[in-house]
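The other protein chains are all here in position, but one chain of the complex has been omitted.
Our next item is chain A:
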Amino acid sequence: MNLALKDIRHGLFRFVLTCFGLGLLMTVVLAMIGIYNGLVSDALAVVKAPAADVWVVEAGTKGPFAEASSIPADTRDAVARMPGVAEAGAVNYQNVEAAHTGQTLRLYVIGYEPGRPGGPQAIAEGRGIGAGHFELVADRKTGLLPGETIRLGRDRFTVVGLVEGAMNSGGDPAVYVTLADAMALQTELDPAAQRVQTARGAVSVKSASVATIIARMSPGADVDLLTATVRQWKHLAAMTQVEQEELLLASVVDKARRQIGLFLGILLSVSAVVIALIIYTMTMEKLKQIATLKLIGAPDRTIIALIVQQALILGAAGWGIGLMLILTVKDYFPRRVVLEPFNVMVLAGIIAAVCLLSSALGVRAAMKVDPATALGS
């Protein structure tokens, strides 16, 4: 006879409500884990997208993500000619805000050279950029649809395709345009401002600089040799893909990551206290019944099983409800929520450990109960 299940069934409504409350708490914990993962994943998405082996940036900077970097666009030809380089492409990055259907979209504009590294990896809908100007491929999260147009700077662009999972470390969805369009967007002034500059006799501020050169290596080529060679040019610096990813995590998202990590730790601590309190209260409410069980001869293992099983069922139900809820609502979060099976299983392990530890408090109280208290009242 399983006393734990019988007791749960007896107060099912209350137990389900308790599980639901715990489930909501688990939803928040899972959401924080997902947001934490999403932050890292988003930050790395823009670095991983070009599938680069080497990033060539301005000397003395940690560009193009951690710091601004500006190098001559023709550096691409020099890099492409270096031993071991299979292909190279110049890329620009910038944030813009654009009005669209009455709303302001914050976009991460990536300018690349079609046919060279730096463009979108896979088109989810529509096609890639085919014309030299005024076409863009947008991340689905922008809300833009193929065929729509949007004004960026002084020009109107047509959306020709959609991609997924392309964004910067701040979560702003990316749009891909040609490098020429991106450079124009970066340097061309508003007509009124242009007129003022012309009246002052200023020359065009348009320059042929890009943020970075992305290089892909031939199979078996030595990446370290290439970076060492590039660094010999005093005006350039080079990083491997791994170094760029580490740099991004260490500088750009580190504070946010630690903040979320700390908040996650606090949430887990709160969850542990709440679980402990629930289990302890559930046990305290049963002390008379436990005394009766002891008096009629129930061994300690029966009483321990009653408490521990209920604690584990509570934890498992809370975890299950939390998982179900977060899977239902995760796509409605403003930032990406990425739940890895590993994280979910680790949380299950933590909850199980917390339940066992919490039930130890209840077990301790139950073991202290004098069976004589069942008599005479």
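In this text, a contact is a pair of C-beta atoms (placed from the backbone, for glycine too) under 8 Å apart; a residue touches a chain by one contact, two chains touch by 3 or more; residues count from 1.
The criterion applied here is as follows: contacts and distances are computed from a predicted model.
**Student:** Given the options "Aromatic/alkene monooxygenase hydroxylase subunit beta", "3-isopropylmalate dehydratase large subunit", "Putative ABC transport system ATP-binding protein" or "RNA polymerase sigma-70 factor, ECF subfamily", say which is the protein name UniProt records for the missing chain.
**Tutor:** "Putative ABC transport system ATP-binding protein"
**Student:** With the missing chain put back, one of A:61, A:292, A:309 or A:343 would touch it. Which one?
**Tutor:** Final answer for the missing-chain contact: A:292.
**Student:** Just checking the interface: what residues of chain A touch the absent partner chain?
**Tutor:** 1, 3, 6-7, 9-11, 288-289, 292-299, 302, 370-372, 374-377
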